[in-house]
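Before I ask anything, here is the structure I am working with.
Left out: one protein chain. Kept in place: all the others.
Here the chain labels run A and B in written order, and each chain numbers its own residues starting at 1.
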Amino acid sequence: MKLLQINNLKTTFHIEAGQVQAVRGISFHVDRGESVGIVGESGSGKSVSMLSIMRLLPENAKIDADRLTFDGTEIMDMDQKQMRRLHGNDIGMIFQDPMTSLNPLFTIGDQIMEPIRIHQKLSKSEAKKRAIEVLKMVEIPSPESRLNQYPHEFSGGMRQRVMIAIAISCNPKLLIADEPTTALDVTIQAQILDLMSDLKKKGNTSIVLITHDLGVVASMCSRIIVMYGGEIVEEGTTREVFYNPQHPYTWGLMRSMPKVTEGEKKKLIPIPGSPPDLLSPPKGCAFAARCEHAMKICTQMSPVPISLSESHRAACWLMHPKAAKVERGVGS
Amino acid sequence: MSISVHMNDKEEDRFPGKHINELPDELFEKVGEDSKQDNEEISRPSKSYWQDAWGRFRKDRLAMIGLCFVLIMAVFAIFGPMFSQYTYDGQDLNNGNQPPSSEHWFGTDKFGRDIFVRTLYGARISLLIGFVAAAINMVIGVIYGGLSGYFGGRVDMILMRIVDIMIGVPDLLYIILVMMFLGNSIQSILIALCLTSWIGTARIVRSQVVTLKHQEYALAARSIGSSNLRILFKHLIPNSIGPIIVTVTFLVPSAIFSEAFLSFLGIGIQVPIASWGTLVNDAIPTIFTQPYQMLFPALAISLTMFSLNFIGDGLRDALDPRLKK
């Protein structure tokens, strides 16, 4: 059974200037034990969609969905108590900035033990035992003494480990990691990614990894969802998306990255222009204004998602039989 | 390659009455570069900081009422006395202590002076003192706080310790001393009021500048060769303008109040010149027999205080960047 099922999720923010349609009707699912990467640039709706599921958005946000189920239960119908269970116990979250997501006034031990004591109803000594256990899992040396230290005594990488420890302390069924390594250095990023892969292998925790870095998803995730302008433009297994991408935005993403493995210098091919303003999203395909293959229909109607295989689908008019064949231009 | 389409009820809405395979061919022509949507276009209307703030301020009803009241008061204070047959010091001993009537709207005092005109004239003095004192305080506070915050280190240390010492002595002491030395006049009241009340502004500006000077745009200004003073006054101060204006707005009522208080005590403006404080003071002996003599100037003070405070609250909300989306 699917762990997380989302059908036609729409999230709108009401601001002074109007309504920002941050997420515009997305549908996807996460299976048990699988790791899914959501890739997109800032403003593509990748973080907002996950926060919508957690119902962790500010008051000016409106969430609307045909279906939003976690483990068979409709999230939209949950009451306060069920939501609290969901947060921390069933779903763990890791945020981008490990510097601000820990409370500087409490010790690391207090902050790890809090969710354990709330959700698992453990005594103080049992909770402490569990806290030491999870700190060992995230490879923090001498966890017993580290429990009594404050966040400022930890480095950035160490803090992100603590965040992961808090997120996994209650054995969540789903771990949502929102750009967990963006604020970290490359060598530390590699350590954290290794740690997350290990967690994936050990338990049957599902992972949703939100990132803008295709390199991060390539090694971590089995499936990839590419988002642009509040919509899913392409979805498939990692290999399908990397080796047989269908959407011009996915092509653009791959071409605009320099390859460190490449021998001689090639000119980068950027995607021209800027992402759309979702206060007044364009008619038709959100990517049309920046797409070199844009056709008339692209500026008039939203493309329909078309399936290429059981797992692979993309929303682009170029896949329509009447569209001309185009040079894909991804050097693979 | 087989293409199958996920059809659900939503797609029917997208293609009213048409199946996806029946779309006309011409829709699949490539769009030329020139007819394409502009991909650098900015669709939102351009709004400056002030337009944005005004938009928010306008929605605050109390602040708008306050603003209207102060504006009307100012207009009346400036032009009102010109259209009246009475003057603020014109005595008419035959018509002393008259109650409000069509002749004298607010009545007359014991010398037969028209209280309406005297209240308007008082508004002149009070508003003048309020706004001028606030303006002087702003200038001193911005320069002092700006220099202290920007140069930091030893300069900051010395400037701030001076301020600490100054604020350690009660205000009233300075004010009374100044009034004694310089005599009772508007100028000396202004000097007395401006002696220490800029300190609050200076501290606000200092804390703003201390945080802003580490912003990259300050460094960017330095990298293009801007001098320290240019960075401070062209970049940092304009960016602290919100909090500055809010503090200064609250300085206006406090200056008006201080003046009224001093005049009430008898060490402020001297008769026959009227300020709201002297009017209230004059009315004390007749508070039970002719209460209207105190009522109108007191009402003018309180309503103006209310209005200015509402404006200040409204400005704080309007200029606070945290609410900005």
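We adopt the following convention: contacts are C-beta pairs under 8 Å (C-beta built on N, C-alpha and C of every residue); 3 or more make two chains touch, one makes a residue touch a chain.
By definition in this document, contacts and distances are computed from a predicted model.
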| item | value |
| --- | --- |
| Chain not present in the shown complex, as UniProt names it (candidates "Dipeptide ABC transporter ATP-binding protein", "2-oxoacid:ferredoxin oxidoreductase subunit beta", "Assimilatory nitrate reductase catalytic subunit" or "Ring-1,2-phenylacetyl-CoA epoxidase subunit PaaA") | "Dipeptide ABC transporter ATP-binding protein" |
| Given B:204, B:221 or B:300, the one touching the chain that is not displayed | B:221 |
| Sole residue of A:271, A:288, A:306 or A:323 that reaches the chain not shown, by the stated touch rule | A:271 |
| Options B:188, B:208 or B:239, residue touching the unrepresented chain | B:239 |
| Option from A:36, A:51, A:134 or A:253 whose C-beta touches the chain left out | A:253 |
| Interface with the undisplayed chain - residues on subunit B | 40, 42, 44, 46-49, 215-217, 219-227, 230, 234-235, 238-239, 241 |
| Missing-chain contacts mapped onto subunit A | 41-42, 155-158, 185-191, 193-194, 212-216, 218-219, 238-239, 242-243, 252-261, 265, 267-272, 274-275 |
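Going forward, only the chains that are shown with their structure count from here on.
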| item | value |
| --- | --- |
| Of all residues in subunit A, those that touch subunit B in their complex | 8, 15-17, 25, 272-274, 277, 279-280, 282, 288-290, 293-302, 304-308, 313, 317, 319-324 |
| Residues of subunit B touching subunit A in the complex | 1, 3-6, 10-11, 14-15, 20-21, 23, 25-31, 36-40, 42-44, 55-56, 325 |
